[in-house]
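Here the complex is missing one protein chain, while the rest keep their positions.
Going by the order they are written in, the chains are A, B and C; count residues from 1 in each one.
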Amino acid sequence: VFVFSRPVRFEEVDAARIVFFARYFNICHDAMEAFFGPLPGGYAGLIVGRKIGFPAVRAECDFKSSLRYGDVVRAEVTVPHVGKTSVTFAYRLVRESDGVEVGIAKQTCVVCELETMKKTPIPDDVRALLVAHAT
Amino acid sequence: VFVFSRPVRFEEVDAARIVFFARYFNICHDAMEAFFGPLPGGYAGLIVGRKIGFPAVRAECDFKSSLRYGDVVRAEVTVPHVGKTSVTFAYRLVRESDGVEVGIAKQTCVVCELETMKKTPIPDDVRALLVAHAT
Amino acid sequence: VFVFSRPVRFEEVDAARIVFFARYFNICHDAMEAFFGPLPGGYAGLIVGRKIGFPAVRAECDFKSSLRYGDVVRAEVTVPHVGKTSVTFAYRLVRESDGVEVGIAKQTCVVCELETMKKTPIPDDVRALLVAHAT
Partner (left out) sequence: VFVFSRPVRFEEVDAARIVFFARYFNICHDAMEAFFGPLPGGYAGLIVGRKIGFPAVRAECDFKSSLRYGDVVRAEVTVPHVGKTSVTFAYRLVRESDGVEVGIAKQTCVVCELETMKKTPIPDDVRALLVAHAT
């Protein structure tokens, strides 16, 4: 399990005073970016340097509890599936202050060459990192 | 079917030059806000005036094709389920220029009093609007 | 004066329940995008088609009153300065419901070729549109 924490940001709270639901996916993406930290240049190295991207083909989230400004959210990231050109990430989102589970999300991405947006096999070093967190 | 269209916004495109996946849910939410237009004060009238909200309990999207800056996206909104205190919206997202389906999303919300975040039965006028788009 | 109106978006309101100050600049940018509507393909045609961009070199805003969810904001756009490679836009932001001025903003952009990020003279059709709103 890869663990990533960050505070709720001031501008993530909506007119109903809770974190806007679509922002849960931003939190997951932040965790995914951090997940790739061990690679040279991190996620940005993949995108900008190697021009490899991970467009989502599916994303889903069950929202269990709301997040508010002042909360710190922890994402526990695992990798339930690694295919030839696709990968599924699972995220358990927890409010740090009381350990309450606030969301369970899943995201399937394909690995693409960004210039052409064509699928490409997962590079070996990326695969090794993914497999290390497989469940 | 309720239909809503808007251009992709300049800042919705990410470092991979396509609309960031989480933004598809923002597009759906924009469509949902517009859906409530016929009620007095629209969606804002519900949230700010009547202090009734629709926090998501589940959201999912299958991403079929990417959106880029310059595209106009059309959301076709239907209501596959209306319960006592919950409602499910379905969204078919289409790129206007070529009619390509870019995403299929679904979102289940509970109706809440925003002061307490307690579930509340769907008000009659809201229900009538939802039922009119039931599938 | 070019006039552009849009509602405050649900997710633009922050934890203090008012539109986050940085979002005023997003509103101005939305108005600027609409300003370029008369050109073929609009602002997107410039960016994506002709690969010409308008990176800001300076932006400023005086915030006069707050905006809340439910408000519609009107931007009145003028062009106080058109240079060889730069342009200044002025924005008067007004809350539609009561006509209160909520912000006065100004933004100076340079015209660039996006591939190289080098300054380039303002194209003739763009200049004609800008000059038509000069003050």
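One rule holds in what follows: a residue touches a chain if its C-beta (ideal position, glycine included) is under 8 Å from a C-beta of that chain, and two chains touch if they have at least 3 such contacts.
Everything quoted here is computed from the prediction, not taken from an experiment.
Touch with the chain that is not drawn comes from one residue among A:P38, A:G70 or A:G83, which is A:G70. The set of subunit A residues touching the chain not shown comprises 7-11, 26, 29-30, 33, 41, 43-45, 47-49, 68-70. Although one chain is not displayed, its contacts with subunit B can still be listed: residues 10-11, 13-15, 17, 20, 22-23, 68-69. One chain is missing from the display, and on subunit C it is touched by residues 15-18, 20-23, 25-26, 29, 44, 47-48, 53, 55-63, 66, 107, 114, 117.
Keep this in mind: only the chains that are shown with their structure count from here on.
Interface subunit A/subunit C: over half of the residue numbers present appear on both copies, so the contact uses mostly the same residues. A separation of 27 Å divides the Cα centre of subunit B from that of subunit C. Within subunit B, the positions touching two or more other chains are listed as 26, 29, 44, 47-48.
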